[in-house]
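The complex is shown incomplete by one protein chain, all other protein chains being positioned as in the whole.
Right after this comes chain A.
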């Protein structure tokens, strides 16, 4: 299988024949998965989950490692109109050491060109680009004794991966099993991804309690409501490790609620933000020339985050420095790549905003 030591040696030897390219650059014409230059995957199956959501079963190519932790997300890049577009999606399949495929579950967003394409436009056999699993929104091993999952919509996917892992390991039954409460909001029962599988799991395991909330008829979850809120659903929520995944406003409300109670250490949120190295910049004032906006930031905030905070319509893709979708022209100043510590300081140089931070004041052309 890919990634073993002898194979690396063969590739290195092959490089003398293909220099300055890699053997992969030729082999990929024989089989698109035979390259580790950029990670690729082939769509094996598209399984409809609900009317607007589907699970993609993907067979990764060379260089992939099946060691994702339950709850992590992967980057998916597909070429639309000649241009690679990237988004991150939680892996819904459980990690298997000897796996051959991974699964992600995608909901087509009304505004999301890419998600609609993934749900409705992908034929099995399509080759796409992948980025290795990332993210801290994961299940610890062993799991804590009491857990609470708060999910809404397609936010169920990372939690599904966690529950499947717990189920497979047999950790959901028996006296040692953790006590799990899951609250799942969705507009209607039909739009609920994995509803049947979750109901079956709850049936099978006494210690898994599933709350379903259908927001079209019953309204949104009101966190502070004495009966319909957290205190009603799960009176001991203050003693639980909590994982929340869903739309941004919901996560904001939850984190505010936990902060008010001083319990933010027990809360895990999935915001698809990459944790970057400690190669921080110095910070400074970032000016966005065309929109006339500016913002003062510290050296750990990426230019992309700064722009979003300042209200600039920043382009972005993978948010992990692979796809170059977020690239903007640096008119003035210096930024540092948070991964490598490399600095970009030439006037009119393109920079990847999702992995760079300001070193002093700088100006970008947007």
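Methods note: a residue touches a chain if its C-beta (ideal position, glycine included) is under 8 Å from a C-beta of that chain, and two chains touch if they have at least 3 such contacts; residues count from 1.
Just so we're on the same page, contacts and distances are computed from a predicted model.
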The chain not rendered here carries, per UniProt and among "RNA polymerase subunit sigma-54", "8-amino-7-oxononanoate synthase", "Transport permease protein" or "Acyl-CoA desaturase", the name "Acyl-CoA desaturase"
Considering the complete complex, of A:179, A:231 or A:343, the missing chain is touched by A:343
The one of A:76, A:163, A:253 or A:322 in touch with the missing chain is A:322
Answer key for A:34, A:84 or A:272 versus the chain not shown reads A:84
Hidden partner sits against chain A at residues 16-17, 19-21, 25-26, 29, 37-38, 77, 79, 81-86, 317, 322-325, 327, 329, 331, 340, 342-350, 365
